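The complex is shown incomplete by one protein chain, all other protein chains being positioned as in the whole.
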Amino acid sequence: MIHHTELTIDTPGRGTTDVTAAAQAEVRESGTQSGTALLFVQHTSASLIVCQNADPQVRRDLEAWLARAAPDGDRIFRHTAEGPDDMPAHVRSTLTATSLTVPIVDGRLHLGTWQGLYLYEHRTHAYRRRIHLTITGA
Amino acid sequence: MIHHTELTIDTPGRGTTDVTAAAQAEVRESGTQSGTALLFVQHTSASLIVCQNADPQVRRDLEAWLARAAPDGDRIFRHTAEGPDDMPAHVRSTLTATSLTVPIVDGRLHLGTWQGLYLYEHRTHAYRRRIHLTITGA
Partner (left out) sequence: MIHHTELTIDTPGRGTTDVTAAAQAEVRESGTQSGTALLFVQHTSASLIVCQNADPQVRRDLEAWLARAAPDGDRIFRHTAEGPDDMPAHVRSTLTATSLTVPIVDGRLHLGTWQGLYLYEHRTHAYRRRIHLTITGA
């Protein structure tokens, strides 16, 4: 059986939103006991990460690293019409994940103890973002 | 049903080739209405990205960023027998995607409006590259 559903997330601007519980709820709703869940972000300036879920500072430090690696307003970029944060957002999306597949075991996303699933908004402004979920299994 | 097929792309050297239409054509050909499409690059110096498809400058800027982050001829590298662009190509492949899964909805790859699928050739010379497609669903 294949179930298609969607998570809609209103981001507050740059940073991460925990989508683990919302994705777990969709798996439960689907009734799938064994299979896989594909999370696919339908954007190129927001993306997915699997990250440590115990200390929020981990995600703030990751943000600090990305902000230094792909700084806003970098003069290397020429695609600047959409703002100084647009091209860095595309770079960040490419370095992280647009598509992520997670096993489903015993009716749940089979994550490690310290793993959370996060939508990463890379633009500085707030956006409405969509993650398409494809739940496959039995 | 599982369909295996292959895209063969002759790259012109470093840079991106849009494979969205070719992948959509394979999905259509398979007759799959609902499911997933796995794109898997069978190389370690070419890879996949999902990128903004409206302004080609976005991909040129991404190239500029990667060229700065993993410069050809970097003296940090010792695996140099295959040329100054070989090791950077392996780094770039690792930072981007070898495997990418996209939902299929209503007989089509369910991409966002601004999303394109690109094969990224990281070597400076032209190569023949293979993307294996596994289309699963009904």
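As written, the chains take the letters A and B, and residue 1 is the first residue of each chain.
Convention: a contact is a pair of C-beta atoms (placed from the backbone, for glycine too) under 8 Å apart; a residue touches a chain by one contact, two chains touch by 3 or more.
As the structure is a prediction and not an experimental result, all values here were calculated from the model.
Engineer: For a quick check of understanding: of A:Arg28, A:Arg78 or A:His110, which residue touches the chain that isn't displayed?
Structural biologist: Counting the whole complex, the residue in contact with the absent chain is A:His110.
Engineer: From the list B:Thr16, B:Thr101 or B:Gln115, pick the residue that touches the absent chain.
Structural biologist: B:Thr101
Engineer: From the list A:Thr5, A:Thr80 or A:Thr101, which touches the chain that is not on show?
Structural biologist: A:Thr101
Engineer: Determine which one of B:Arg60, B:Arg108 or B:Arg130 touches the chain that has been left out.
Structural biologist: That would be B:Arg130, which touches the missing chain.
Engineer: Could you list which residues of chain B touch the chain missing from the display?
Structural biologist: 2, 4, 38, 40-45, 69-70, 74, 76-79, 87, 90-91, 93-95, 97-99, 101, 130, 132, 134, 136
Engineer: For chain A, which residues touch the unseen chain?
Structural biologist: 34-36, 49-52, 55, 57-58, 60-62, 64-65, 68-69, 95-97, 100-103, 105, 110-115, 136-138
Quick note on the criterion: only the chains that are shown with their structure count from here on.
Engineer: What rotation angle, rounded to the nearest 5 degrees, superposes the C-alpha atoms of chain A onto those of its identical copy chain B?
Structural biologist: 120
Engineer: Quick one: chain A and chain B, Cα centre-to-centre, how many Å?
Structural biologist: 20
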